[in-house]
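Note that one protein chain is taken out, while the other chains of the complex remain in position.
On to chain A.
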């Protein structure tokens, strides 16, 4: 009797599976493994499937290190995702490889995108076409250790607002041993972390220059402004001695350990810093220059539709992309992942702006810039080497800057071919 029941339920199960399988369109979504991102996406998929019972979304994830290679190999073999997550800096590569398709203007009107999203989404635009939309964006801010601030006699609720105040606060909070070695840094110096973005898109602009011209295809920082920006940065170690490249290995490690009073990092670090138990920290906007000019660097992972999606899968993919770029999805993403909504209305709610942690990052988004990298790792390496030549090799900043500009221009030119 029991066996028959079992048999019946199995048969029923198969029948419903077959029935739904016949009706539902299945599309595949790919992103890299990151616990909270996968969790958030699972929630979004569940909600989307409830609203669209005729569409099934299958999420596939794998480690970040292989991500780009696997996506490229799969799509070129006619396999893989219908909707794919990609870093905005890979867009040119993905378009050149005919891996992603432009969003249809009827489904995603450019005017609406430009009205609703932060201006940094323009990094996904080629000609008149958008190639993808982000759910969330990231920006930079200054993290500071309130405990160290208090110990140094600084007001923990009044973090530095300008570059001069930043240097002054760093000088007060740096601790040295008898031989003058830094044992606790005022500010972290880590070009391999986010400092190269700070230098490129923030400091260069604050000293009166621009990092690139012609849609980021011409290096423009090899001038007076670039030199001032570079000297400001390297002087933190050479002149003010408030930080040391390589101190505690990584800037974020030094800050986490409570051995650095300040560090510049992005929203993506919040998850890690939220687990700090030893001290209280605060976040503030990146310091302005003496004239009050501010800048920031923003980046994001966008979702795009691949060339593999055709016919009803394309329609389903468009629906899915529209949903994961909706204000509702962004709210979930903020709650689960902690990344900022890419739409102004979803981001700039009074509640978010007043938020002690999200607020400074959101303010930064308003004036943020996004570098159109050709080869992010290589361009970052250029910035690391530029600073190392000065700090380790004792090279004159002007020469080092010129070398860096020349090397980066070569990387950009080669990618254009």
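Basically, a residue touches a chain if its C-beta (ideal position, glycine included) is under 8 Å from a C-beta of that chain, and two chains touch if they have at least 3 such contacts; residues count from 1.
Just so we're on the same page, contacts and distances are computed from a predicted model.
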| item | value |
| --- | --- |
| Which of "(2Fe-2S) ferredoxin domain-containing protein", "Transcriptional regulator", "4Fe-4S dicluster domain-containing protein" or "Multiple sugar transport system permease protein" matches, in UniProt, the chain that is not displayed | "Multiple sugar transport system permease protein" |
| Selected from A:163, A:248 or A:302 as touching the chain missing from the view | A:248 |
| Touch with the omitted chain, as defined above, among A:163, A:242 or A:259 | A:259 |
| Of A:43, A:59, A:349 or A:388, the residue in touch with the unshown chain | A:388 |
| Residue touching the undisplayed chain, where the options are A:44, A:99, A:242 or A:261 | A:99 |
| For chain A, residues in touch with the removed chain | 68-69, 72-73, 76, 93-94, 96-97, 99, 177, 179, 181-184, 190, 192-193, 244-250, 259, 375, 377-378, 381, 384-385, 388-389, 392-393 |
